[in-house]
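A single protein chain has been removed from this complex, and every other one stays in its place.
And then chain A:
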Amino acid sequence: MKLAYWMYAGPAHIGTLRVASSFKNVHAIMHAPLGDDYFNVMRSMLERERDFTPVTTSVVDRHVLARGSQEKVVENINRKDKQEKPDLIVLTPTCTSSILQEDLQNFVNRASLNSDSDVLLADVNHYRVNELQAADRTLEQIIRHYLKDLNSQNIKKTEQPSVNILGIFTLGFHNQHDCRELKRLLNDLGIKVNLIIPEGVSVKKLKTIPEAWLNIVPYREVGLMSALYLEKTFKMPFVSTCPIGLIDTANFVRELNEKLHTFSKINVEQYIDHQTRFISQAAWFSRSIDCQNLTGKKAVVFGDTTHAVALTKVLSREMGIRVVCAGTYCQHDADWFREQVEGFCDEILITEDHTQVSNMIARLEPSAIFGTQMERHVGKRLDIPCGVISAPIHIQNFPLGYRPFVGYEGANQIADLVYNSFTLGMEDHLLEIFGGHDVKTVITKTLSTNSDLQWSESSLAELQKIPGFVRNRIKRNTEKYAREQNIKQITLEVLYAAKEALAA
């Protein structure tokens, strides 16, 4: 048993449902107790989805517990088949059905006898995989199901170079915007998009996957399994570089060019140069005097592997910010994460425990955090600004406006996000000169334990002159110094001495 208040990645069935409901005309039936269909609320609320979420529950209740589901699941599948006429029905196990150990595969086999839809049992174990792993697996399972009878001899590649984009799906962090930006980038390069999977695609079209020349997997978490399967079975190469940030976008374009060898209507290097210098503002921004003030500022990064890695790299090599700690909650992919951020940060933290993350932030006291909604709340408590860069996210992270993270427009967006997260530049400087704009005595708002230390009047007055957003830190540091030196009364001298000691 684990005492948990909060979790970063959801349970396995959420991943399966996210993939299944992203396809066009695919219905998922959960084998679950009443109330487990919370996914519908999330999709309808967060994505502001206009259509009914194609997910229903075959309810597990007392009767099922006593006698087994018997005909219930089969009936529910056949009923949905008649009502909605989906192309595919995905039976989704949950934590409850995992322990009931009913033969769901048997239900699926029986149901498919009388149904016009295809029926599949999602192959995920609740206790072994999390939301992201399950999504990855389900996507591969569905693709495999529709390609298994395909003879790789008869595949005709498209005339023009074309690609599939794998892993764009519902409730993903800025997925829709990223997808649009990717299409724009590919269009610039004269590459056709064959299929975007699974968002909005019909399973009937999956047969045409191998007609593309190459697969793109923008996100590390979901799509990689499918890409590997397609590479093995249909010899389709794939590009898994995530085009976030100017350097990696350039790498992404070069890699595409290399793997598609023949497409050379445009000069790729010239394109990258043009985009970097004139279309995206991010490169110039890094050079501009404003960004100079960011040099050496401390930041902490935490999130899923894709975004945490990308942001760590962007901050350290494109903006000159010092990443004191980079971390991820994707424990299953820890090795890759370490390898990627090695050299771009001081520390690495891999954990699913949010208290470890908040303790780390409290200890390092960065000037800004880039993390999930959880880190945003930690930042609020510690008075440290936070930019949200990764799921888990809330409704405000499903913006109506165009906010990609990938590609050249993505670089602009990230630059804005980073810049706005720091309390900045001139403002910072002016506050220091004029002693801050808030003169109210708010010095007790702190996470450190109530101190036994006495602040003299003059030192307290001096503390007030320190800008609000660093005041707490100075206070904590001074008290720490005083304790180390065994000083009970904090005078002006002690305050300065602490500052000196810290600077040394």
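Note that a residue touches a chain if its C-beta (ideal position, glycine included) is under 8 Å from a C-beta of that chain, and two chains touch if they have at least 3 such contacts; residues count from 1.
FYI, contacts and distances are computed from a predicted model.
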Subject >> Protein name, per the UniProt record, of whichever chain is missing from view ("Mob1 phocein domain containing protein", "MIP18 family protein F45G2.10", "Probable electron transfer flavoprotein subunit alpha" or "Light-independent protochlorophyllide reductase subunit N") >> reply: "Light-independent protochlorophyllide reductase subunit N"
**OP:** Please pick, from A:P11, A:P210, A:P385 or A:G407, the residue that touches the omitted chain in the full complex.
**Re:** A:P11
Subject >> Residues of chain A in contact with the chain not shown >> reply: 1-7, 10-11, 13-14, 32-38, 40-45, 48-53, 56-57, 59-62, 65, 76, 83, 94-96, 99-100, 126-128, 130, 377, 380, 394
